[in-house]
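Missing here is one protein chain; the remaining ones are kept as they sit in the complex.
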Amino acid sequence: MSAAERTVRPVSIASFAQSQNVRKDDERNEVEGLMPVIAEVFGNIGITKDDVGFICSGSTDYLIGGPFSFVMALDAVGVWPPKRESHVEMDGAWALYEAWVLLQEGEIDAALVYSFGRSSLGDLNEILTLQMDPYYEAPLWPDIVSLSALQARALIDAGKATEADFAAIASRSRRDALSNPKAQVAKDVSPEVLLQDEYVVAPLRRHALPPITDGAAAIVLAAGDKAREWSDRPVWITGFDHRMETHSLGARDLTSSPSTAKAAEMAGVASGKVDVAEIHAPFAHQEIIVAEALGLDDSVVINPSGGPLAANPLMSAGLIRIGEAAERIRSGKADRAVAHATSGPCLQQNLVCVLEGE
Amino acid sequence: MADSEVLHAEHRLEYPYSRSTGPIIGAFLTALRDGRFLGATGSNGSIIVPPTEYDPITSDDVGELVEVGPGGVISSWAWVSTPLRKHPLQTPFAWALITLDGADTAMLHAVDAAGPDDLATGTRVTARFRPASERIGSMADIEAFVVEGGAA
Partner (left out) sequence: MADETTAGPVTTLATPIRLDFDFTPGVAQSRFLRGLEQGKFMGQRCPSCGKVYVPSRGSCPTDGVPTTEDVLLSNVGTVTTYCVVNVPFAGQSIEIPYICAQVLLDGANVSFMGLIQEIPADQIRMGMRVEAVWVDESELTPSLASVRYFRPNGETDADYETYKEYL
């Protein structure tokens, strides 16, 4: 079934909130970090937890080192009387997808989605190795930076990018982040200066890596009358899809992203002009791959928020892309936006969400 | 509450997982222990190395196992000048995706080389196995790959 043949119930991004993105939030536990975000996402539109019929969260226990930490996190919402609730061990963008699917059923009209994660508590390189194939890859402890560097090298060898391109993306991201008060890394620095950075794992220099970020984010989805009641200019989800590729790293063409392209096709990205794209490309070179897979032309404004190179709170950075894209529409700076989220090594899994204003 | 009153503690999470290998992965690891490489025949005739129980592209069952390697070609690589504590080599090395001779997919492993100038995409490498007495049926039975005909 193509995107055009699908019948979707209009669902809007009614509210978005995110924490300050910081290198290390070591004063608060997960609940204490989430509560202000939940309060803000409800407060933006003057509702309470009693106004949502479903709660879905995205997080991973390995970040905190505590099994079932997502259960404890529910204390930040207060799930009494008993709430309909779910959790995905994925970025919050996938939790948003689950909530969107549930809203399609028509039984409920609003949902809360949130995500959280402190990347600073453990050794991120070791933690992220646990997402690799446990037989063939994880026993060697390949870190995410090295794996991304393999992808960057493949891109360079294929003639699709240069190190200068990576620096240009990092430079633009950090400059754009100057206008994002929630960003962690924001500065005006030229690509030429960035190219003097040391290699972390060649061919990736320091600037091509995302910062290590602690943060949380939340979105309220609304359908039907509630969407109009809670917003003067609803931002509608008009296409939504996610796809994944094989777990076998060496069986993939790392220079392209067929899963992004398929998700974009199913979400109907090409059925209208795209004004802005928020791309969840944690490593600079990945933006080139995703932009190509999404079919974006040079007129599209990419990551005006600064994107994940300015703040990369694990498990939230994808959800934030959707929230930031929605805010561009709500503020009138764009009419149609594409938000992308990724998970897994080297863009293994990808999600595409198309947003439109009225 | 003053900041200093928030407590911190070292916390170690430890799981001694032991995984069943199943017939395909088990055969591959058994061959590694013997110092050999096996690949699985995919549904379109391609040879998948390291072998999975299913064709990663078509999801069909795989066919017979065939011997491949031990030499191969680097299809991408990344130079690590400062190894992390759990990396397979503790001296500067390269991660590489290596397509073994006879294989159609690449496997991830470390390449032991003097420096990045010795490596390029397309460089031929070969496996350097640990001594037979130390091999247990694990990816770590391969100490590293080395440049074919090189000093290492």
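Brief remarks on what is shown
To keep things simple, chains are lettered A and B as they appear, and every chain counts its residues starting from 1.
The criterion applied here is as follows: a residue touches a chain if its C-beta (ideal position, glycine included) is under 8 Å from a C-beta of that chain, and two chains touch if they have at least 3 such contacts.
Source: prediction; values computed, not measured.
Note that the absent chain touches A, B when the full complex is taken as a whole. Across the entire complex, the residue among A:Glu32, A:Glu192, A:Asp253 or A:Glu358 in touch with the chain not shown is A:Glu32. Considering A:Ile108, A:Ala138 or A:Ala158, the position touching the chain not shown turns out to be A:Ala138 (whole complex). Across the entire complex, the residue among A:Ile64, A:Ala170 or A:Ala223 in touch with the chain not shown is A:Ile64.
Within the whole complex, the absent chain has one touching residue among A:Cys56, A:Val88 or A:Ile127, and that is A:Ile127.
In the complete complex, the hidden chain is touched by one of A:Ala76, A:Leu147 or A:Ala168, namely A:Ala76. Hidden from this view is one chain, which touches chain A at 26-32, 35, 38, 49, 62, 64-65, 72, 74-80, 120-123, 126-127, 130, 134-135, 138-139. By the touch criterion stated above, the residues of chain B touching the omitted chain are 1, 5-21, 25-27, 29-30, 33-34, 132-138.
Definition applied: only the chains that are shown with their structure count from here on.
Averaged Cα coordinates give chain A a centre that lies 30 Å from the centre of chain B. Residues 3, 6, 8, 11, 13, 17, 19, 21, 25, 29, 48-50, 52, 56-57, 75-81, 84, 86-88, 95-99, 105-110, 116, 121, 138-140 of chain B touch chain A in their complex.
Put simply, chain A touches chain B in their complex at residues 26-27, 62, 65, 125-126, 129, 134-137, 139-143, 146-147, 149-154, 157, 199, 201-204, 246-251, 254.
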